[in-house]
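Have a look at this one.
Note that one protein chain of the assembly has been removed; the remaining protein chains are unaltered in position.
Chain nomenclature is as follows: A and B, assigned in order of appearance, with residue numbering initiated at 1 for each chain independently.
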Amino acid sequence: MQEKLKYLNSSQVAGFLARVRREKPLIHHITNYVTANDCANITLHTGGLPVMAHAFDEVEEMVEAARTLVLNIGTLQPDQVAAMIKAGKKANRLGIPVLLDPVGAGATKLRTESARKILSEVKVSVVKGNYAEIAILAGTEAEIRGVDAAGTVEDIDRIAREFAAARDVTVVVTGVTDIVTDGRTGYKISNGHELMGTITGTGCMAGSVIGCFLALQDSPVHEAAAALICYGIAGEIAAGRADVYGPASFRTAFFDSLYNLQEKQISRMAKFAAY
Amino acid sequence: MQEKLKYLNSSQVAGFLARVRREKPLIHHITNYVTANDCANITLHTGGLPVMAHAFDEVEEMVEAARTLVLNIGTLQPDQVAAMIKAGKKANRLGIPVLLDPVGAGATKLRTESARKILSEVKVSVVKGNYAEIAILAGTEAEIRGVDAAGTVEDIDRIAREFAAARDVTVVVTGVTDIVTDGRTGYKISNGHELMGTITGTGCMAGSVIGCFLALQDSPVHEAAAALICYGIAGEIAAGRADVYGPASFRTAFFDSLYNLQEKQISRMAKFAAY
Partner (left out) sequence: MQEKLKYLNSSQVAGFLARVRREKPLIHHITNYVTANDCANITLHTGGLPVMAHAFDEVEEMVEAARTLVLNIGTLQPDQVAAMIKAGKKANRLGIPVLLDPVGAGATKLRTESARKILSEVKVSVVKGNYAEIAILAGTEAEIRGVDAAGTVEDIDRIAREFAAARDVTVVVTGVTDIVTDGRTGYKISNGHELMGTITGTGCMAGSVIGCFLALQDSPVHEAAAALICYGIAGEIAAGRADVYGPASFRTAFFDSLYNLQEKQISRMAKFAAY
């Protein structure tokens, strides 16, 4: 499905990755305790430097040293929302990009409302979720529940674009096909492998990898797409290894493959289309 | 030690596992931050879907979507107990099974009293612990401390059965020989491998795997026994692999082996006896 692209091509993807590795941006996470270790490791393997700090009293200072702020509500406590908003507003004043991963939005009121509150009080560069999370935040819950599997990609694509345009945010919807859109430009990405769904944290880690690319302050829609292309290709390379027997050996190979990812692998394996 | 069994046989064990894989039950954990990632992964590898959510304001809603509630006090804070009880009562009203892992009961008053409080306010289907934890909850601390190693299995077996009968709960005691009893029916399970003791979280993860099987709502004593048989066999398979050199490569192989566990492996390797 590779097409002639308007903006992004595979050598630009590799170029972004090379810059991350060279610049080693500090990525400040306020995130959940389930996948925090995975997020720290994937940040290192992508080329960034992770720091996790969530205390209300220190998040502003920490964000000053960072180049991206990643907010993930995976194991939310109500008092964390205030720290996230405080950190987010500071990032906004400093011109540091903010990524929001609204984990579980739609599953509980606390999560839905917390995600909405963050979105309304902080200027978020990228909001990244699965189909259900994005649909909820876009306010189209009813619609998305009614569609069948065949119709989903087109529907979520439209929902994501409208949401992105209305909120002036880049929207990333992860799934078998990933969608990245800022309401005008957009990408559909087909990289990835089903083994990525057999380990926990692949969603959260995608947020960290996108966070590394956002630190470059090029264009969020292109950076997010490039990050997901690299991430998906690493998954495909890992899945093809002879010493992968299941989810845990896949996980090891996946981390190694992202760390070792080469430009020629990106140019040969990238599967994405702009629209 | 395989005997003619009253209720459970190895093809039923395999049948339970097949159902978990087919039904993919959502397992709501309120658990510790040390092994949360392991518990999420093992839930996925068993066939379930993990969710970790501990905020007082959302646990009731989350439990509504779940098929089992797993409560683990491994890194307890006093305010978590209220959330656990709230979630547990909601699970009780909805008929959703609850598993309690009283990690460290006996080590500190906070843990002993919290475990007792949960047991007294929530109808727990399965309480799972090691010898010391179960003995403490059964109120027989003095007794268990006096026994020597040779006498332990018989003593703990009796303690577990009496505790189970008195509290109308299925009791699981993990050790070299695992004991599962509801006070009437019971199993002794000899599957497992000593390498399982060289990594952290094998106790917590056993709780998650049992949680997946409890979601089937057959019979807790049979489900818990079946879960531990699968879990122990996966450990034995992993320990026998040629690429296992120590605890960390064992851990990888263990996760992979559980994910790949086949009916024929279960029927060939299951080592358990009913009584």
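Assume a residue touches a chain if its C-beta (ideal position, glycine included) is under 8 Å from a C-beta of that chain, and two chains touch if they have at least 3 such contacts.
Because the structure is a prediction, the values reported are computed rather than measured.
For the chain left out of this panel, the touching residue among A:Phe16, A:Phe255 or A:Phe272 is A:Phe255.
Within the full complex, the residue among A:Val51, A:Ala132 or A:Val153 touching the omitted chain is A:Val51.
The residue from B:Ser11, B:Thr108 or B:Gln262 that touches the chain not shown here is B:Thr108.
Chain B residues in contact with the hidden partner, per the touch definition given at the top, are 32-35, 37-38, 74-78, 104, 107-111, 198-201, 243, 245-249, 252. Of the residues in chain A, those that touch the hidden partner chain are 33, 36-37, 40-41, 44-45, 50-55, 57-58, 61-62, 65, 243, 251-257, 259-260.
Here is the rule we go by: only the chains that are shown with their structure count from here on.
Chain B has its Cα centroid 34 Å from the Cα centroid of chain A.
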